[in-house]
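The other protein chains are all here in position, but one chain of the complex has been omitted.
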Amino acid sequence: MKKIALIGFIGMLLAFFSVSSAQAAEPIKFGFLHSLSGGVGQVYGIPDQAGAKIAVDEINKAGGVLGRPLEMISRDDKLSPETGVREAKDLILNQKVHWIQGTVSSAVALAVSAYCKGQKVIFVDTVAQSAATTGEKGHRYVFRACTNTTTYTRSVANAAAKYWGGKKVFIIGPDYEYGHRCKTDFMDAYTKLVPDAKVVGELWPKLGNQDWTPYISKIMASDADFVYCSLWGGDVLSFTKAATAFGYFDRVKHCGQDWGNMEALSKMTKQSYDKGALGGSHYPWWIIDNPISNAYYPKFKKVTGMDAGLAAASGYTTVYAMKAAIEKAGSLNTEKMVDALEGMVVNSVVGPVKIRACDHQAMWPFWVGKVVFNDKHPWPYITEAIVLEPPEKGYRTCKEIEAARKATK
Amino acid sequence: MMDPELDRNHTIKTIGGLVAVLLVFLILPLFLPVGWLSLVNEMIILALAACGLNLMLGYAGMVSFGPAGLYAVGAYTTALILYYTEIPFGLALIAGPVSAAIASVIIGWFCVRLTHVYFALLTLAFAQIIHTIVFEWYGFTKGDDGIVGIRVPAFLDSITNYYYFSLIIVCICLALMWMIVNSPFGKILQALRENPERTKFIGIHVRLYQLSAFVISSFFLGAAGSLFCGFNKNVFPNYAHWMKSTEMLVVCLLGGVYSFLGPVVGSIIYILLDKVISSFTQYWPLVLGLVVLALLLFLKGGIVGFISEKITASRESRGKGERNV
Partner (left out) sequence: MTLQGLIIQLLSGISTGMVIFLIAVGLSLVFGTLQVLNLAHAAFYMLGAYLCFWISSILSQVTGAFWWALFLAPLGVAIFGGLVEVLLLRRIYDREHLDQYLLTFALILIIGDLCKLAWGVDFNMVPTPWPFNGPVIWGKIIFPRYNLFLILCGPVVFVGLWALIRYTRLGKIIRAMTYNREMANALGTNVPLIYTVVFMLGCWLAGLGGALVSPMSSVMPGMDMVILIECFIIVVIGGLGSLPGAFLGSLIFGLVNAFGILVAPRLAIAFAFILMIIVLIVRPWGLMGKPE
């Protein structure tokens, strides 16, 4: 009886498969793989998808790419590498996409990147920041459209040295690889600028932590000159709320790459924001003044109701970059597209960004400034921002990448 | 009801049915696109894990909240061996379930001293410890970066070949499990589930049997983990996460915990549901939750139990009809 049940379900399986195997010939399909549900990741996944969609619509209205419309197929990776690889397989093997872009979790990015390498399909990491994706674990078919942990730790270190220059550093970050790497990279960069700086305390709360009280009290009781904080996403918001109750931002110098990003700041209030912190932003459109950006952020606001941040910029730019690559290559042949992308300069919302040939990393700049909140905007934003010039300064050199790749097993 | 003629027919039908199902699985690669074959591969590996869990759950009545911990021990053992040494794939694969079994002896020894909710909570706690070790020990396990690009022998590097490989291993494991379940040992386990006190009275060392069930179950969980590691060519700490444990429990429930092949049916349906639901809506947890509720309230024996009931009912009514003639 159970066997009959089994056979029945196999039959159901086959029905599904035969229906779903149909393919379309005309549009150029690409995969969008991101965290579209599940709390933390959504903060980036949803705006990234919206930004990419705006780009697809604009491009299709203007005639498509090589005369064919773009078609974006979205999949949710649920912040799980298992699901990410499963969906990547579906996108590549069943949907026959020409490239995949997305991901916010570095673990998913690394897993999907390894799979795409085997399949020889281009994967563009749009948000996930682990330097290893284009560094130690980089390969011919992976590209990154935005910054990585090296960039912003160097940029924040640069700003901290310039504005504060303290020697005793307190580190707080989320307890996983990203947080620990940020600590190492930040101290590497900072000690180059302030040679006898050292870490006087560290804390590693888990991602999504709700009760910040013992962490904040420990920081405030320390004698550190400033705090480097690699918390991101919703943690920025909840930490700020808890810290304000301690009067933290009036007493502590606080810096971190995600403390100027729109995704979190747009939700803060005048009573509770990271006043005086040195925060970073990937896309400070109130500072940048170029025609692409000036057209994009109001449109993004209009279409989605959200204020554009890192993910919005990255998703939008990536689609245009791929369009440029296909047109330069004159075909959808992956190898030709890779060759076209290497060294290409993309006109993005943050200005011209070069995709470096040796590691496929976009030389995306990163702004770090002081957070203020006044009548100019209905949310806190960074001013007096400094950026590393040229952007290459925020990334490891090609030689360093090569050495790192050799050193990794 | 004790009609030997009927029984023999029943056995022939069962074996015939099994052979038919096996044939279907064998010829699937001939007409299924590779992308979907990969999904079926995932299903049979999950089926192995769920059947392993069901040895404890359905047969011995031991509810574990932490099967994913032993699954991950299997997966990580294989992954670490393949990553750090030149030991051949086959040996690395076998090392997985063996190390899971060894770990489960220690974990199980502590857990079987407890019952019900305390047993469940302790298994959860141990699984979380495994998760924490794997997550924090970056130097060795690469933490939450995971290990990617694990080497697999060339002949297994295609989806079709790995599918056949998985099918063979899963069938062997299921056959082993079938023998265990139908042995005197298996019968005693079921007696334990039904009535532990009575079983103790007839001289059975309850804890020893439960520990054995735990270890055997963990062996197959580890086997599934190792197999999956080779399939995906990666491992991540969330292989040990309690969400993965719950997935396995739901799969058993879906198919029916009181039937041997129930978890197989459950894993096919679960993965299909997961895939199909996620492509329609971002609210897949809601749909999954409702499905589980519906199963619990209306389909108490899982899908297989439900269908079994219907078939038995119709057979009985047919039988009655014939006798009346």
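Letters are used for the chains, namely A and B, taken in the order the chains are written, and counting of residues starts over at 1 for each.
Simple rule for what comes next: contacts are C-beta pairs under 8 Å (C-beta built on N, C-alpha and C of every residue); 3 or more make two chains touch, one makes a residue touch a chain.
These numbers come from a predicted model, not from an experiment.
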Considering the complete complex, of A:68, A:96, A:267 or A:354, the missing chain is touched by A:267
Filtering B:124, B:171 or B:272 for touch with the omitted chain leaves B:124
By the document's definition of touch, the residue of B:161, B:246 or B:279 touching the omitted chain is B:246
The listed residue (A:211, A:335, A:384 or A:400) that touches the chain absent from the view is A:211
Listed in rising order, the chain B residues that touch the chain left out are 57, 61, 63, 65, 110, 113-118, 120-122, 124-126, 128-129, 132, 136, 242, 246, 249-250, 253, 257, 283, 285-286, 288-290, 292-293, 296-297, 300
For chain A, residues touching the missing partner are 37-40, 42-43, 46, 175, 202-204, 206, 208-218, 220-222, 234, 237-239, 241-242, 245-247, 251, 264, 267-269, 271-272
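Operating definition for what follows: only the chains that are shown with their structure count from here on.
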Whole-Å distance, C-alpha centre of chain A to that of chain B, is 37
Note: in the complex, chain A contacts chain B through residues 1-10, 12-14, 16-17, 20-21, 36-37, 75-76, 78, 80-82, 85-86, 89-90, 92-94, 106-107, 110-111, 113-115, 117-118, 130, 132, 137, 175-177, 180, 409
Within their complex, chain B touches chain A through residues 13-14, 17-18, 20-21, 24-25, 32-36, 38-40, 42, 83-84, 135-136, 138, 143-146, 148-149, 159, 232-234, 236, 238-239, 259-262, 264-265, 268-269, 272, 275-276, 278-279, 282-285, 303-304, 307-308, 311-312
